[in-house]
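The other protein chains are all here in position, but one chain of the complex has been omitted.
For subunit A:
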Amino acid sequence: MKARIIVTLKTGVLDPQGKAIESALKSFGIDSVDGVRQGKVFDLEVNATDRAGAEATLKAACEKLLANTVVENYAIELG
């Protein structure tokens, strides 16, 4: 089963990289872009017989390693 995990910074957490990207975009003339926030995408293959089992595995992966829940949120997309 293919899955995608998207990790993003929580609202209110400062993102210096996002800010730098935003100003770089503006310097290229792409100035209608505001509030850039950088995140991470993980594409995974899960060995599971049912969706519930796959979701439980992916949730554990996020909580244990892929996201730092102090400052990050995660979203799981199952193919």
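The rule is short, and it goes like this: a contact is a pair of C-beta atoms (placed from the backbone, for glycine too) under 8 Å apart; a residue touches a chain by one contact, two chains touch by 3 or more; residues count from 1.
Methods note: contacts and distances are computed from a predicted model.
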{"item": "Omitted chain (choose from \"Phosphoribosylformylglycinamidine synthase subunit PurQ\", \"ABC-type quaternary amine transporter\", \"Multiple sugar transport system permease protein\" or \"AraC family transcriptional regulator\") - UniProt protein name", "value": "\"Phosphoribosylformylglycinamidine synthase subunit PurQ\""}
{"item": "Hidden-chain contact residue, picked from the options A:13, A:41 or A:75", "value": "A:13"}
{"item": "Contact footprint on subunit A, counting only the chain that is left out", "value": "13-17, 19-20, 64-66, 68, 70-71"}
